[in-house]
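This is the structure I want to talk about, given as structure tokens.
As you look at this complex, bear in mind that one protein chain is not there, while each of the others sits in place.
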Amino acid sequence: MALSAIFLMIFLIIHLAINFLSVFSPGLFNEASHFMGTNPLIQFGLQPVLLVGVLFHFIMGFVLEIKNKKARSTAYVKNNGAANSSWVSRNMIWSGAAILAFLALHFYDFWAPEINIKYFKGDMSGLLNPADVNSDFRYYQELVHKFADPVRVIAYVVAFVFLALHLLHGFASAFQSMGVSSIRKKQIQMGAKIYSIVLPLGFIFIAVYHYFNH
Amino acid sequence: MNLTLKIWRQKDSKTKGQMVDYKVTDISEHMSFLEMMDVLNEQLFAQGEEPVAFDHDCREGICGMCSMYINGEAHGPDRGITTCQLHMRMFNDGDTITIEPFRAAAFPVIKDLVVDRSAFDRIQQAGGYISVNTSGNTQDANSIPISKHAADEAMDAATCIGCGACVASCKNSSAMLFVGAKVSQYALLPQGQVEAADRVKNMVAQMDLEGFGNCTNTGACEVECPKGISLENIARMNRELLKASI
């Protein structure tokens, strides 16, 4: 879990960085998106690894939850979990499930159409009008188009709040599970706070930015 | 003070149990929680009912025998204590107190509030020792200097009393704090190094075999531990396991 978590956390940084380009420069964003979408090393090397990582993280999350539930066959009549642990740490499965639901939407929005265009329709050009080589790349347009819908923007914002909650516990937890010493506990906790608040805020900012600016 | 108690009653491991309500009156705030239980049992005796069975022995917080889940917390609402050190002044007149056994599939209920924690013994038997004969032919105690820092840290890990509050508090019924503490004690001392890799692997394997859950680092164990065993011991065990596996 910890290893896949750290891998996914690194991926999220890259994802955010590329998305941020859309705020500064649509052109640069298009270039980067095209590179990521067509480079064979990324498409056939990293993309499957990422997919496996995501799948592994989710499946293992559920498997562990089931195993852990089985470790207590009779539940307490009264349990005061708040007395000794945070809500987020006790509810990783729910924040995780919310993120999974978001991922389904996200894949439906971007990844599935992308795969469809590139590998089923065979259009690897990335252009708005594949017949016209001088037309713009389609990526920025698609992005803007998606965030025109307020319901979708709200769904994204809510999902990133859940991501923040998930990370608030998950970040430090991953390091603890990998045996990183508590000598660095303070730094890790600080890092966890920064990462798990700044990163989802970034994504939220991008979604909201495009909603209001177009 | 007068209290309502909701207590788990279960005749034996095979019979189904249930919560039963009792009333106790004239409880002094200076009583320990177990003395309050003694009063209840005297009352039950007088009424011709069977007293509530619960584990207890030293009643000074060191043997690790007492094991009640009180108002949703292992060893009750106070910190850094066992049930026998919990005093009634932590409660108010008219309170309802819910008392349950430590719950975990690996800690089956024997009777009422008494559970079977022999899984802990079996984990220790899997490797929680240094293989040295008690022959008296060992080398002089001062022949291996151990840094004060390492000795103190090993001592902190070794203060675990094996009560099982960590398992009872953990939402996953994980025994990582208990096992981590024992692994850490030996990992920190030079005497234990020769068999360190086997020790951690065997103890963790036994822990999994006993049906304890996995650690998701909620930290509940550390908060409820009567001896304040630190989560660092779990991280250290994870390191040891990683080292042993590579």
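Lettered A and B in written order, each chain numbered from 1.
The definition used in the following text is that a residue touches a chain if its C-beta (ideal position, glycine included) is under 8 Å from a C-beta of that chain, and two chains touch if they have at least 3 such contacts.
Simple rule for what comes next: contacts and distances are computed from a predicted model.
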(request) Report the protein name recorded by UniProt for the chain absent from the figure; options are "succinate dehydrogenase", "Amino acid/amide ABC transporter membrane protein 2, HAAT family", "Extracellular solute-binding protein" or "4Fe-4S dicluster domain-containing protein". (result) "succinate dehydrogenase"
(request) Indicate each shown chain that the hidden chain touches within the full complex. (result) B
(message) If I consider the whole complex, including the chain that's not displayed, which of B:Cys58, B:Leu209 or B:Leu242 touches that chain?
(response) B:Cys58
(message) For the chain left out of this view, which of B:Asp21, B:Asp93 or B:Asp140 touches it?
(response) B:Asp140
(message) Given that one chain is not shown, which residue among B:Met19, B:Ile130, B:Ala197 or B:Ala244 touches it?
(response) B:Ile130
(message) Could you pull out which residues of subunit B are in touch with the chain that's been left out?
(response) 11-12, 28-32, 34-35, 38-39, 42, 45, 48-51, 53, 55-60, 62-65, 78, 81, 85, 87, 89, 110-111, 114, 116-118, 120-121, 124-126, 128-136, 138-142, 144-148, 151-152, 154-155, 158-159, 161-162, 185-186, 189, 191-192
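Operating definition for what follows: only the chains that are shown with their structure count from here on.
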(message) Measuring centre to centre with CA averages, how many angstrom lie between subunit A and subunit B?
(response) 39
(message) Which residues of subunit B touch subunit A once you look at their complex with the stated criterion?
(response) 6, 8, 19, 69, 71-73, 77, 98, 100, 103-106, 109, 169, 171-174, 211-220, 223-224, 230-232, 234-242
(message) If we count contacts the way the header does, which residues on subunit A are in touch with subunit B in the complex?
(response) 64, 67-68, 70-81, 83-86, 89-90, 92, 169, 172-173, 176-182, 185
